[in-house]
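Can you read through this structure? Questions will come right after.
Taken from a larger complex, these chains appear in their original positions, while the remainder are omitted.
When the chains are written out, they are named A and B in that same order, and each has its own residue count from 1.
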Amino acid sequence: MKKVLLASTALFAFAGAAAAEVSLSGYAEIGVFGGDDVDTQFHNDIVINVNMSGSTDNGLEFGAKVQFDDTNGSSNINGWPRYDDEAVWVSGSFGKVTLGETDGAYDWALSEIYMGTSLFDDHSTHAGAYWFTGADGWYDNQVMRYEYSFGDFAAGISAEMDDTGTGDTIMAIGVKWSGNMGGVDLGVGLGYQSANSMDAVGLSLSAAMANGVNVTAGYADDEFWGGEWWGLGVGYTAGALLVQANYGEWDYGDSGWGLVANYDLGGGAVAMFGYGSSSSGSGGSFNGNGDDTWSAGLGLSF
Amino acid sequence: MKKVLLASTALFAFAGAAAAEVSLSGYAEIGVFGGDDVDTQFHNDIVINVNMSGSTDNGLEFGAKVQFDDTNGSSNINGWPRYDDEAVWVSGSFGKVTLGETDGAYDWALSEIYMGTSLFDDHSTHAGAYWFTGADGWYDNQVMRYEYSFGDFAAGISAEMDDTGTGDTIMAIGVKWSGNMGGVDLGVGLGYQSANSMDAVGLSLSAAMANGVNVTAGYADDEFWGGEWWGLGVGYTAGALLVQANYGEWDYGDSGWGLVANYDLGGGAVAMFGYGSSSSGSGGSFNGNGDDTWSAGLGLSF
């Protein structure tokens, strides 16, 4: 279910050296899933990505992307194609402007603590999970984000307007840094978002050691989501293998942990297993399958 | 309206020798149709197919396909794109597993008695028609099929689950054989499907002689469709021309016959004519146009 493609391979438009092009890529899943609230059953899913890019005569770059996704999950095969992640961008020496369904600067600056992927994102949708989404999408999910990079630093600001003119514009700001210290690849993100007398502040940290061990940590005080959250992930990568365990909890009582294992079979195919365990008064995993959920199968990138 | 493309030509993704690829093909129709229950009128239709394929480092092959079709028939031009035939597959020396909107092993093993195609499938949708679909799609139309080929034989088993946990899983099994005896290309299929105290058994036969004459025959006792059916087709192919007449009847009284003529114009264009005549108490052709229906036009494959 993860929308980020594991790999993007197919490029098939050439209309000259500097000309605009359209490229397609795809992602498909085949497998099995289950949980407390759902019968163990088959799962398949197909996503098609359309990516467009070009550049002006004086070097301004621009592009657009849209994803065709299903309305349905695994239970209605002849579903309807739905647009997702529709956004348009322009970039140059001034930085980059993106408009559409894109991360606000709060989410943009902060890295999720989760590694790997699984059919139902069981490992990252338990009751103690959080994705630094803040207030993004509270209105029409049309976010304008400006970002600028300088060396290892990048900073962004964003705005999502209430087109009815009623609510505040949701403003966000974020900064991130990545670098290498003593052989450890480090990443730090800091974000703030505010609208309608509420705000969110978040911090994310990641450290990837040369021996394959990855540690990720996150903290947020997000009034849009109703509380204070922290989470921790410990992962390990070796060749084609990736495993990670994570734990997170909200101060309103919900918590959970997750486990993911991915094995890269090459050529775009990844064997994936995910498990999530939720402790909550309010209904289990965010993926809707209950307190204890799991999935296993293949993720296929084209 | 036939979903099987007459030809598939456009391939436009290359990302290296063994890499995953996305390809597009299309099918369009232009023509006229009529019948007892419908005014004679224009018809156009467009279908877009997205096909994805790849292989892992150790030679496992995989792929996915989805079709963009119209919700509308000929009477609402700005219809909605709808997904159809969405399926994901993995194959190797162990055989092939397909999951999604695909034939159950009953339908997979049995060949339709119909040849050619026409705008409204008039020749193959009269009241005496049958397509060996059995119980496929009774639940969510998500079928898991495993198939294995050995020489001229192939065998398959399939399962479609009731994800609500109420009904039986629909199980099916089928075998088929194709070969050449005395200059005649023969095909035989045998299938069985069962669920919820009902079952279906079917047999299909085809013989293509060197002189261009084709004979097809089918029999089924399908409790999901409510009766016993048999059908017979006699066709002739010569160069670009294909013609076929067929007859079929159900033991509950409905029967019908059909006639189709296709002429291949080359380059993906086929001139098509279809006619169907129904004798039924219950409302004529399955295509909704009445007891006597016809269509004529071009089928265009891209």
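Operating definition for what follows: a residue touches a chain if its C-beta (ideal position, glycine included) is under 8 Å from a C-beta of that chain, and two chains touch if they have at least 3 such contacts.
Please read these numbers as outputs of a predicted model, since none were measured by experiment.
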Please give the number of copies in the complete assembly; 2 of them are in place here. 3
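What we mean here is this: only the chains that are shown with their structure count from here on.
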When the C-alpha atoms of subunit A and subunit B are each averaged to a single point, how far apart are the two points in Å? 39
Subunit A partner, complex, touching residues on subunit B are 12-16, 18-22, 24, 50, 52-58, 60, 62-66, 68, 80-84, 86-90, 97, 99-101, 140-142, 144, 161, 163-165
Subunit A residues within the subunit B interface of the complex: 7, 9-12, 24-26, 28-30, 38-39, 41-42, 44-46, 48, 70, 74-81, 265-269, 298, 300-302
